[in-house]
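One chain of protein is taken out of this complex; the other chains stay put.
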Amino acid sequence: GVLAGCGTSSVAPSQTPVHVAYAGSLQLLNNNILGPTFHKLTGIPFQGQGGGSFGIAHEIAQGSIPANVFESIGDAPIQLLTPQKTTWALAIAASPLVIAYNPHSPFAATFRQIQDGQKPFSDVFALLAQPGFKLGRTNPNTDPQGQAFVMMIELAQKQYHLNPQIVHNILGPIDSGSEIYTEEGVLSLLQSGGLDASSAFLSEAVERHLDYIALPPSLNFADPQDAATYASAQVKLTNGKVITGAPLTVDVTTIGRPPSTQAVRFITFLLSKRGQTAWTKNGYTVFPPQVVGHVSEIPSPIRKMLSHA
Amino acid sequence: MNLYAQFSAPGFLHGHSEWPAGMHALMGPSGSGKTTLLRSLAGLGSTLATIGLKDSIWQGPSHDFLPAYLRPLAYVPQRPSLIPFRTIGQQIRWIQPDSTVPLVTPPGLALSDFWDRLPHTLSGGQQQQIALVRALATTQPVLLLDESLSQVDHIQRQRIMHWLFETRPASWILFSTHQLSEALTFSDTVTIIYEGKVFPTRTPEDCLIHPDTPETARLLGYCGSFALDNCHHLLIHPDYLLIGAFPDKGEVLEADVTSIPGPSPLERTWRAVYHNQVVQWRAPHAARETTAQALTLLRAPIVSFTLNDH
Amino acid sequence: MNLYAQFSAPGFLHGHSEWPAGMHALMGPSGSGKTTLLRSLAGLGSTLATIGLKDSIWQGPSHDFLPAYLRPLAYVPQRPSLIPFRTIGQQIRWIQPDSTVPLVTPPGLALSDFWDRLPHTLSGGQQQQIALVRALATTQPVLLLDESLSQVDHIQRQRIMHWLFETRPASWILFSTHQLSEALTFSDTVTIIYEGKVFPTRTPEDCLIHPDTPETARLLGYCGSFALDNCHHLLIHPDYLLIGAFPDKGEVLEADVTSIPGPSPLERTWRAVYHNQVVQWRAPHAARETTAQALTLLRAPIVSFTLNDH
Amino acid sequence: MLRRAGTAVTAVVILVTVIPIAVLITQGAPKFGQALSAPGAGHALAVTVESGSLALLVIFILGLPTAYYLRYIRSPAFKRFVAVVLVLALLMPPLVLGLVLAYVLAPATASGAILSQWQAASNSFPALTLAEVYEALPYFVLTAWSAISAIPKAWEEDAWALHKSPWQTFRFVLWPASRPGLVTATALAWARIVGAFGAPVVVAYHPTALPVQIWITLEEAGLPQALSLALWLVLVGLPLPGFLTWRQG
Partner (left out) sequence: MLRRAGTAVTAVVILVTVIPIAVLITQGAPKFGQALSAPGAGHALAVTVESGSLALLVIFILGLPTAYYLRYIRSPAFKRFVAVVLVLALLMPPLVLGLVLAYVLAPATASGAILSQWQAASNSFPALTLAEVYEALPYFVLTAWSAISAIPKAWEEDAWALHKSPWQTFRFVLWPASRPGLVTATALAWARIVGAFGAPVVVAYHPTALPVQIWITLEEAGLPQALSLALWLVLVGLPLPGFLTWRQG
């Protein structure tokens, strides 16, 4: 009786489930909304698995995760899987970067004023740069959000003509230092009162009912139309690799060549109207899917939907 | 003043005892309380008793309990007590770290044979002797020995007891034993314990002359009694009687005395009948006569209790 | 055939022994190998010895080693051996689960007093008696007792040994002891062990008449010797001599005999001088004469070794 | 003096230990009731209890005979070998253990292939149980071995020499004598099992056991909900070792 009820249903108990691996931040959306809805519509059981985008990609490459579908933040993790597991990806949505803050922090009042518009948005950076301010962000070496946050500060400095010193004052050492936490840890510390503010996706802030400062499109890394602006920022990783700014899109692909039918069904579901609504409801911006890689290799049911869109 | 102990309810022991400097025997049947008494003195037993040495009170109703390790004594328990994982030498050197001071050791024990050995490689009797040496190495004034030579062979046991009695390596030596001759030979006083009752401490002679109860009389070697009247009984001790009538030696009792060899080849069992009362005892096999019409008693306490055979 | 054991190098023990059904004593100084021998028989010792009972060989150079628990025996070790966390009743019932079969218990032991108690609440002597009862409950034909009553009081100890000797609760009873009279009284044979050498098993009488070495002679109670010539020595045993000349009783030796009371109030120390050779012994206090010009020896083995005082 | 210092340090240890427990209870209590009704939570609890019981059973079956057997080993070389192997296993961080297990269970390997015949090698109930067994086994064996080898050999010999077989001796003497040590070993093993996260998160994300579910909850719903579920985990884990240590007093 242990395995019964584990994602299976009365519709087709013997059906092979679709196994979706996703970045940790996509956990709630997949597990609680996309998965159950997909199951209801198709009768295909849903199995989800979350983790760091790169970690998941490495595990998929190693064969230790039996994933059919991979939802990544950015397409860089998917590049690790080409060409063995897939040759294409679709950028289908993006979640805006926000600055979540601790409502019990001594700086909370200022944050609230900026949130309400009583103070100009640009004041937020001076606040982050204050001595003793405890900011949390994620590791740019392993997490696209961590990379985006660094580039966001750099872009803000340019856009708001802030003191060049402020970048260092806010971030300290870019790729190491006491500001950097794990994706799981950073918001927990914010919630427990250990941090004054933290980088976050809008989706996470919505899910966890956090107070946050929204960023303008030119800084939130979620608007494909601002791709050129994002591209003007760069971050150098510890291993010497230089990352150029790009929208923090949710990139999806099937795993396995050829892909399984369930995987194809799941991607088509994501592109369907119901799928798209689910994304928007959870704080994501959806836009027409953008193809990365070989269009010709995209399974035809998916390709058909792209042409319709 | 002396080493003293006063026991009261609800403890198992009751009674009061006092020991001047010297060597003292504790006697009593198995389970009578000898170990309980010695552990109390050592500070390992009941906190109810009042115990002290000279002017210092070790424990008492209105006094703090002086822990075992602060009492000026060394206690050798009845069970094996050597530390299993330390060599004999290590244990003794632990107690007496100054190796320039010669160890006080009883005769007949070649300590060097055992120095680097672990206790479990020694026989039970050897372990007991080492435990004694270890206790002596403390050089404390009070030495408590709880049947601590029970597994040592007779010859060596005699030798050690004799040495303790002669050299007095501690000012107070209290030892419990089940051997009457040991208790009487190597002691200044004897304390008898019976079912938790601690009898007054007396010299061995005194004890023999005034046995308090049938049980203590038995412990002291009395083998039976002849009733003189309802409340006067003559106690018979095998070591204080002669077969036949010798009025110049003691009191002559007209009794029908017979003997048979045995039970051991070394012994002869004697039987005396006096006014239909029978007393039996054992004595060395050799005898001038094996039957007689009288018994001469060199020392025969007259007591109020009878000492019938069980 | 019998229970037998053959020991050879490089083990500590050497020699050969055989015991017919009966009760057998093992004697020897502390550390001589009594425990080693009994443990070997029990299957807890060296695998080098050859040991067997009747037709079944328990161990031997060309035979499998029969583990302790498959040998038809019960062994009571010298050290405390009751299971510390089980009540007396539980332990005995474990050995003999059938509670309708009455337990074989020696007299003078009220088992019911101890039934629900844990071993540490009992005195050393009581624990030893319970260990014996527990061994008897196995109803195995071979019972091995290693100084197993050393902490029991004299009266009860005699009682138990007597009971074992009379009722024979096991076909083979081997016991080690340091008490000469116990070894000679309650045994069919005596096996002497000295520094690992196992002497041939003989009856108590035989042992007394033919002591093999000075050491065994001492063990058997001989207190000294008088040299007759260079290679003939007369062994003196205190229990086989009379003070004075009694030619009808034994051999008369013209010696200068004196005595003094002590060392214990029960004893008298005797001293005989024969051709400038001195022998001393102890005997019960009472004596018809305290000095004499002759000594009558009832039994005096003539041996080739001298038994000088140490 | 020594005793007073001991009291002080013990008080500090109790305080230090109680703080996180108290925080967990106060923070977890408000949403305690709802925590289980969240999707997946109730199921995760059942999975933890079921796979955990099975894992503990496997650990008993494997670990108990081993711990007793090692008592009789005389060869110091063999004892050392076993000790070092167990210490190596102990030092394997759970996450690494998970990665290694993923490798072992991958269909490319022999073991994975055999397991796949019958059920999915990874992300299956057996894989979860296996991960739990691996996380807890060295803790159990080392602790039990240490406790069992401290029991005097004489206790056994005395029983053998009373015509009791090794099995009878085991049941009446050795087993009760080793029970306090085994209680500790079981408590440690059970804690490792119910808290197993590093290995299961790699090889057995599904069926999801409570620790992984807590992590999922943390990602989905944030800290308060996660702490409520963690409180459930602690409460579910407590009865077994709690009962065992309680009985022992």
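Letters A, B, C and D mark the chains as written, and numbering starts fresh at 1 in each.
Assume a contact is a pair of C-beta atoms (placed from the backbone, for glycine too) under 8 Å apart; a residue touches a chain by one contact, two chains touch by 3 or more.
Quantities reported herein were computed from a predicted structural model and do not represent experimental measurements.
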Candidate in contact with the missing chain, chosen from D:L137, D:A161 or D:A204:
D:L137
Considering the whole complex, which of D:A29, D:L57, D:V84 or D:I114 touches the chain not shown?
D:V84
Tell me which of A:Q147, A:S188, A:S203 or A:Q262 is the one touching the absent chain.
A:S188
With respect to the chain omitted from the figure, which of D:A41, D:L56 or D:V104 is a touching residue?
D:V104
Contacts from chain A to the absent chain lie at residues 52, 54-55, 58-59, 61-62, 64, 80, 104, 134, 139, 141-143, 176-182, 184-185, 188-189, 192-194, 238-239
Had the left-out chain been drawn, it would touch chain B at residues 42-44, 67-69, 71-75, 77, 79, 81, 83, 85-86, 94-95, 134-135, 138, 140, 144
Residues belonging to chain D that touch the chain removed from view
2-3, 5-7, 9-10, 12-14, 16-21, 23-24, 27, 61-63, 65-66, 68-70, 72, 76, 79-80, 82-97, 99-101, 103-104, 111, 134, 137-139, 141-143, 145-147, 149-150, 166-167, 170, 180-181, 183-184, 187-188, 190-191, 194-195, 197-198, 211, 214-215, 218, 223, 226-227, 230, 233-234, 237-238, 241-242, 245-246, 248-249
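The definition used in the following text is that only the chains that are shown with their structure count from here on.
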For chain B paired with chain C, centre-to-centre distance based on mean C-alpha positions, whole Å
22
What is the distance, in whole Å, between the centres of chain A and chain D, each centre taken as the mean of its C-alpha atoms?
36
Distance-wise, how many Å sit between the C-alpha centres of chain B and chain D, to the nearest whole number?
57
Which positions in chain B touch two or more other chains at once?
none
Can you list every touching chain pair?
A-D, B-C, C-D
